[in-house]
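The structure's right below; bear with me while I get my questions together.
The complex appears here minus one protein chain, its other protein chains still in place.
Letters A, B and C mark the chains as written, and numbering starts fresh at 1 in each.
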């Protein structure tokens, strides 16, 4: 359950046995061709995979350097890569005989994905969401309710994602006998980071095949945004043994030199959060601090332990992009390619746009466009009109 | 340019030549394999086609009758079938050397699709939108602006879709030398209804192939919603020569026995609207009346002339579904299958849910799920919370 | 020649005043009148005429009433040809034959349908001949090779659309307009009038040499809009009609000079080409 020194199971004793059960059943499932076949069937027939690989012709020409390709996870059912993992975990929960799902959510993306698969697989679903987020994301809350999920407002702490996750874990501790906790990113105690990675690998596997078909060679550089880091791991992992440069992009918020950012690897220190040893944004006393990013999906004070490991061994480079740079990249992608990316994904795009002009025309940059920006239009509008986000 | 007695070109003389140009170039394009190949390439690599065919297992079991399949046009880039046509027309415009696009929009779906392809193909785009709709759909307006389009609020008439279309046509009359008018549905003067059908046929062609692969036979019944009717024609057309029942579902709004509906074929009379002879909602003096539906995409007082023809010859049956029935179907689909359909598509679903229990388990009903419901969540919330929509 | 053909909307600002305006226009020098039937979706019209149509529709105007209004104008002594300008849909609802019958009965002199191009109008043109109410065709700057076809079937006169676009006042007319009008005249057996966008005496002056008549719509309708309160009020109506006539006279000053010169010729040609359709 470790990635080098990172990972582990830093959870109450009560959860050790449920985690062991999940681990055992996961290994069995992953080794079972019929499980994989069913997982793929749902991805294809329900979520609409394979997602497209789109050549960003206009941006490539404008920037005048490397060819840019986008892996279009925004075209998934519910609008982001989140569904890949939600389907995988729902199938595992069903295999384990659990028909009650717990999930945490920040802005609501994973909550919607969890509620979606719960509906599709005939399961109950409770989504924990900070009370502040419940207010800010009223439409996503209603969306989850339409999908039949129960949304539980969390009033502890700062009433945002971190607290929602704490509360989900607390609820799970109490109900682990019949509930399955569906974590939305490559975070949490083992085996979650590994499990979520396995259910997101499809991104990189498809992209690899599509890239070879389109260009006859692998990309030179792959870029993905990193909050918890599930789309990034899913994209990078199938390329880790290749000579491919991987860049994870964290949210620099108002700048990594301010206190308002979510650049966990760039600025964090080793610590434990939500059951896992990884890089964490914390104060000198080990109290976890509140992160900041305009992107709700990157606004997390921890990071997947495998990213911490990949950063530590130098296999993946982690950089950061500010709110301002991300919004500019979002606008540029909308205007030049007709794709409004999620603000999360716009962080990866911003980095790609910085790098592309420096590279030769023979090089290829593959960007994981992890989600669509429909959910963010209000935020972008407020930002551009100068209204401060809370 | 006729479907039986329906269709035609009821436009100012000024537009006759531009229409003839489009017609000629369209025929050439449709006969040109390289045009088709490029169209398909953009559908696949940009919009994410083929869209999935999803077996609605839970609903099928719940309703206990025919097997229901959904053709998932909601998984397209921008969230509906609209993009199929927008890509086709953009390619035709480019072939004709026109780099300026005009489009009309009601709630904003076609406007977003038009703005999207204009961005992708490096074209200018002006979207005409009723001032009332501009106010109600501020987010979609901002979305179009992000995509680089110019949104022009229309202050004539009731300031909604019908008036936006009139204004788009007026603008086109004045600028037909260098502008291409991209109509969003199978309406308008010839060759538009035929052209849009050809660019939406992909829905039915894919569904046919997928259906044969999944079940080894054609569906017994195909159901699609009809406003202008582009998703319905696209779905029905490749099956018209087969022994397949086709049902178009119009919006009955608050009931076809009230004045607040948009059931054009069910309740309308022959008339001319936006350049085409078809069924129209009008008063005894030939003044076109304002339709009503909770679904902005069905809230149109005309209907594609080919539908009028198919209704006239009895090849397709047209029925209607009220706001209430559509919302109930939307809720049921969300809760049972984890798919929040557009309210438009929910009309087709409602009809399918009425019919399925009456059919044997050996029968298959194929529903065109034309778009996703993300855009409608606020409307549904208001409706269910009892707030009246304007 | 030359024809001066003003356009007004039936029922704008009210039925009674529409009749008064027709009389005033005839007195001011109109040689024909285009009477617009208000329509919910007037896609060939610019904002000025759209607003006039809205006002008229609010007053309950319909195609049938508009035709009856022509009858009333005839009763009040209006002699010049009156052309019914209507969109196709109201005609379709009334019934094409019934439309012509009513038009004839009320003394209409012709019909012009802006959204019924040549290819769609065969039946209407035939009925026009049957009822002796000419169906007026339009040609546009984009018509090109269509001009010959349209001109060959033209009844009464050919209406040239001056420029791309809808009705409305325009600061300037296209530079190629003269060329276009020459081309139309070369094909036409009937007089060629020009409309859309003509709104100043200067434009009238420039155009009169290259056509047989000029239609002025939006400029006149805009004046009616400005005067609507005074026109609606019986106490101020006469003064408002005087102001209106003065404005119209100023617009067509260049024409009038010619009209005076060629008075006999013009009158002859008009009666030849457009039936006044008076049945009473």
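One rule holds in what follows: a residue touches a chain if its C-beta (ideal position, glycine included) is under 8 Å from a C-beta of that chain, and two chains touch if they have at least 3 such contacts.
Fair warning: this is a prediction, and the values are worked out from it, not measured in the lab.
Seen in the complete assembly, the chain not on display touches A. For the chain missing from the display, the contacting residue among A:96, A:173 or A:328 is A:173, taking the whole complex into account. Within the set A:217, A:270 or A:315, the residue that contacts the chain not displayed is A:270.
Listed for chain A, the residues touching the missing chain in the whole complex are 8-18, 156-157, 162, 166, 169-170, 173-177, 269-275, 277, 280, 282, 284-289.
Simple rule for what comes next: only the chains that are shown with their structure count from here on.
At the centre of the protein atoms shown, by the Cα-centroid criterion, sits B.
Centre to centre, using the average C-alpha position, chain B and chain C are separated by 38 Å.
Chain A and chain B have Cα centroids separated by 34 Å.
Across the assembly, chain A contributes no residue that touches 2 or more other chains.
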